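Let me give you the structure first, and then I'll get to my questions.
One protein chain omitted, others in place.
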Amino acid sequence: MTATAAGAVVLALGLAACGGGGGGGGDEGAEAGFNAAVGGIVNKDDKPTGGELKFAMSDDIESTDPGDTYYAYNWDFTRNWARTVLAFRNEPGAAGNELTPDLAEGMGTPSEGGKVWTYKLKQGIKFEDGTPVTAKDVKYAIARSNFSDELQKGPKYFQQYLDAGDYKGPYKDKNLDNFTGIETPDDHTLVFKLKEPFGEFDYLMTIPQTAPVPADKDTGLEYTKHPVSTGPYEFQGDYAPGKGFTLVKNENWDAATDPLRKQMVDKITFQGGQDAQDIDNRLASGDLHIDLAGTGVQAAKKTQILADPSVKKQADNPTTSFLRFFNISTKVAPFDNKACREAVQLAADKVAIQTAWGGPTGGEIATNAMPTTLPGYKRIDPYATPGHKGDVAKAKAKLAECGQPNGFKTNISTRSDRPKEVQAATALQQALAKVGIQASIKDYPSSTYTNEQAGAPSFVKKEELGIMLYGWGPDWPTGFGFFSQISDGRAIKPSGNSNLAELDDPRINDALDKAASSTDQAEREKLYQQIDGWVMESATLLPFVNEKTLLYRPPSLTNMFIHEGYHMYNFTSIGVKP
Amino acid sequence: MTGLEQGVSATLTAPLDVTGTAGEVTPEATLSGAERAIQGRSLGQIAWMRLRRDRVAIAGGIVVILLILMAIFAPLIVRVIGHPPNEWHQEMIDPTLSTAKGVFGGVSLDFLFGVEPLNGRDLFSRVVYGARVSILVGFGATLLSVVIGTFFGVVAGFFGGWVDSVISRVMDVFLAFPLLLFAMSLAGVIPDNAFGLTGDGLRIAILIFVIGFFNWPYVGRIIRGQTLSLREREFVDAARSLGARNGYILRKELLPNLVAPILVYATLLIPTNILFEAALAFLGVGVAPPTATWGGMLSSAVPFYSVAPNFMLAPGLAIFVTVLAFNLLGDGLRDALDPRAR
Partner (left out) sequence: MIAYVIRRLFTGVVLLLVVSLATFVIFFVVPRLAGASPDTLASRYVGKAPTPQAVQAVKERLGLDDPLIVQYGRFVKGIVAGNEYKAGNDVVLCNTPCFGYSFRNSVEVWPQLMDRLPVTASLAAGAALLWLLAGVSIGVVSALRRGSFFDRLGMTTALAGVSLPVFFTGLVSLALFSYYWEIFPAGGSYTPITENPGLWAYSLVLPWCTLAFLYAAMYARLTRAGMLDTMNEDYIRTARAKGLREGAVVTRHGLRAALTPIVTIFGLDLGLMLGGAVLTESTFGLPGMGKLAVDAIRGSDLPIVLGVTMFTAFFVVIANIIVDLLYAVIDPRVRLG
C-alpha cells in the first residue's frame, strides 16, 4: 500500500477514447500542447490503427496475474486482458474517478443497510477460449487472490470485509461452496456478504482481483504465465517472467459487451528491466511508446522538456493522489507533547523541500492531510507560514510552550534507496536546526522500512524516531481509501504499520466508521473533511507535496489522456499512427 | 612468481633487502637491540636517500600529507573558503529545473566547485569533508588488513606444513569471493545500533571492518612469501643453532625484516581501500546522509551527469588525486626499499 514510487493504487477504467473528451487540445489536427492530455484527449481517433504498441519499464512488471498485483500502473495495464465487475470511466478529467459497470449490468445493489451487495453480470461475455464467463469464475478469482497463502502481492480487502469464517482458500480447500462470503444463486448473480456495512463496497469491484479466473486453468503462482483473458487482448503463448511478453487480439472479446475498451492496435508488447535513461531516449526516438511505470522522466529529459518548448508540448504534468509527508510520532518524547509537534510544523520550509523534490513539476506544496485529487477536498492550512518557508519565531514560541525553549535532539527516518526522500529529510533537518532542534537522519532500506523500522512501533520507540518520512496514495479515490490505513487508531499494527505517528483519536475512528457504513456520498465527503481537519489539528502529519509526475507523450499515439483513476496515461484503447 | 624463482631469490637476497649492504647488515641482527636500531636507521637512511631523489614520489607524498591535513582541518578550511558542508543554498538553484543557476553548475568565487543540484550545497566544502571518511576508512581498513594479513602470513610461512596449507586455502577462498557483493550484503544486514556504537561512528566502523576483513589475504599472501624466504636465511639458521625459540626468532628476526614490505604494501593498499569505500558508497552502502563522502556524492550525481557535470567531476577528481598520490608514494617507497622491483 504504501508509497512506492509507482504508487499505491487508485483504480480506474473507462470508456476508451470514446468518452466525453472535453478539455483542451484534443481536437484532431490541432497542435497538442503541454498538459494537453490532462483533462483532454490528444489525437482522439476511434479508427483502429493496427501496428504494435510498445511498453517498457526499468523494473519487471509486478505481475501479469490480475489477482496478484497492487501497483497503479499494473492495474491500469491489466485492463487490457482482465475485465472487472465494475470499472472507472475511461474518460479524462474528474470523470475518471467515477464508477461504471464493466462485467456487471449495473452498479451494486446494497441491502441490509450495506451489509449485502448484489451484482448482476452481463450475458455473452466469454474467456479467450470461448467459454462463457460465470459468476463462479469471479467468486473463484476472489477466493484465490484473497484467501490463499500463495498469492501475496495484492490487497486483502475481501478477506477483511467478507464474512467468510476461516475459509482456507481454493488451494487448500477444493470445495468452493465452503467459501461462504460470496454466493452465486445463478450463473449471472453475485451476492457478497459482509461482516459489517460498507458504503464504498462498489469501489472494491474495480480491483483486478474481481476479474474472472477459470478454476480449471488456475495454476497458482504459475498462472502469471498465461492469465486467461476476458479483455480485448490475450497473451501470445506463455510468458516467461523477466523476458517480456506480447499481447495479441482476443477473438472472443465482443466490443458490444464492452463500451470501455477498443482494439486499436494489432499487438501490444512489453519489455521489463530496461534502463531508465534509455527508456527516455527511446520514447523520443519513437522506438518505444510508453513507460509502463508512469513515474515520469529522468533528470536529463526533464531539463530538456522544461527548456525546449518543442519538446515541452509533448509532455504532461499531472498531479497524482500521492501525498508525501512526515509523520511526527505521538509516542516519542518530546513529541508526545502536541506543542512540540506544532513547532516542527511551523519550522518546516516547504519551499526548500519542494525544490529538492524536483520543483513545481515534481509536486505542489501540500497543506492538507487529504490529497487534492480526492472528491470533497477543501483547502485548509492550519500551520500557514509566510510563503510556506517556515516561521522561526512562531516555532520557537511553540517550543517554549512545550517546555523545550532551547530545542532538543531527535531523529528523522527515511528510506536510503530513495534519493528524493533523503533530500526531503535533509531539508527538514536544515529547517529544524534553525529553531534549535538537532535532528539526525536515520536511513533504512525501503524493503524493510514499513515492516521492521518506521512501521514497527516498538522499533520507533526504541530508536526514538520522532519524525518519519512517508507517502501514501489511496487505494480508491475517497477519503476512506486514504485515511483508513494511516489515521485510524485501530489500524496500528506491531509490524507493517502505516499509521506511523500512532495517532489514535476517537473522533477520527468514529468518523471513519460512520463514513464506512454510510451510503450517502455527500455525508461521507463531509466526514472526510472533518477527519482532514482533525488529523492536521493533531500535528502528527506534516504534508509537504502532492506529487506530480512529468510524462512524455510520443506524437504518434492516438487517444492519449491522463486517467485520473491511475494518475498516468490510460493504457487501453491507444492507437499508433504509422 | 613461480616457486622456483622465489627459491632462487631467497638464497641470494631477501627480496626487499638492500643489495651490497645485506651481507654485513644481517648478521648484526642477531646481536643486541641497540645495534639493530643502528642497522634499522641505516637501512632507513638508504631508503630515504633513494626516495628523496624520486621527485614524483615526493610529490605524491606531499599531496598525501596535504590531504591528511585537509581532512583534519576541514572545519577550518571550510570556515575560511566555503560554506558549511550541509548548509543548503537554494538561492543558487533554479526553482523550475532544480539545477544551479550560473555557469558550470554555479562555479564562482563564493562556491569554488559550484553547488549541488536540488539543494545548493557547496561542493567544495563537501569534497573537503568527504576526505575525512575516505582517509579514515582507507587507513583503518588497511591497518586491519595488515594486522590480520601479517599474522596469518607469518604463521603460514614460518610453520609451513598443514598450517600453511589451511591458511593458504582460506586465502584462496577469499580471493574467489565476489568481494563487493559480500561487503554490500554484510554492511546491509548490520542493524543501526551495534557494538555500543551508533550513527556515523558505527557505519565507519563497519566499513573499516568489512573492507579490512575482506582484503587481508592480499597482504597475507605477500607476507607469507616473504616469511618463507626469510626462514631459509642464514641469520635465522644461526639464531636457531644458538638455541633461539620460535617466538624469539619470530619477534626478533622475522618481524623487523618484514617491516619494509609491510610498509610498502600498506601504502599501496590504502588507495585500493579508498576506492573500495567509494565503490560501496556509490552502491548505496555507507554513512548516513547528510555526511559527505566522495562515493556517495558520485552516486547522487549519476542522474545529473549531463545537466550538472561539476557535480560528478568534483568528487571524482578528488578520488583520482588522492588515489594517485598514494600510488605514487607507494611506488616510490617500493623502489626505494627494493631496487630490484624496478
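Just so it is clear, A and B label the chains in written order, and each chain counts residues from 1 on its own.
Throughout what follows, a contact is a pair of C-beta atoms (placed from the backbone, for glycine too) under 8 Å apart; a residue touches a chain by one contact, two chains touch by 3 or more.
Note that the structure is a prediction, hence the values are computed from the model and not measured.
Q: Have a look at A:180, A:219 or A:438 and name the one touching the chain we're not showing.
A: A:219
Q: Return the single residue from A:151, A:290, A:468 or A:576 that touches the missing chain.
A: With A:151, A:290, A:468 or A:576 as choices, the missing chain is touched by A:151.
Q: Among A:129, A:308, A:417 or A:523, which one is in touch with the chain left out?
A: A:417
Q: Could I get the residues of chain A that touch the absent chain, sorted low to high?
A: Looking at chain A, the ones touching the missing chain are residues 1-2, 4, 8, 60, 63, 70, 144, 148-156, 159, 170-171, 218-223, 240-243, 273-278, 281-282, 300, 417, 445, 447-448, 450-452, 493, 495-496.
Q: In the complete complex, the non-displayed chain touches which residues of chain B?
A: The missing chain touches chain B at positions 1-2, 4-5, 169, 172-173, 175-178, 180-182, 184-186, 188-191, 194, 271, 275, 278-279, 282-284, 295, 298, 301-302, 305-306, 309, 312-313, 316, 319-320, 323-324, 327-328, 331, 340-342.
In this text, only the chains that are shown with their structure count from here on.
Q: Using the average of all C-alpha atoms in each chain as its centre, how far is it in Å between chain A and chain B?
A: 49
Q: Considering the complex alone, what residue numbers of chain A touch chain B?
A: My answer: residues 298-300, 302-303, 306-307, 351-352, 355-356, 358-362, 414, 416-417, 419, 422-423, 425-427, 429-430, 440-445, 463.
Q: Looking at the complex, which residues from chain B come into contact with chain A?
A: Chain B reaches chain A through residues 86-88, 90, 93, 95-99, 117-119, 188, 192-193, 199, 284, 288-290, 300, 303-307.
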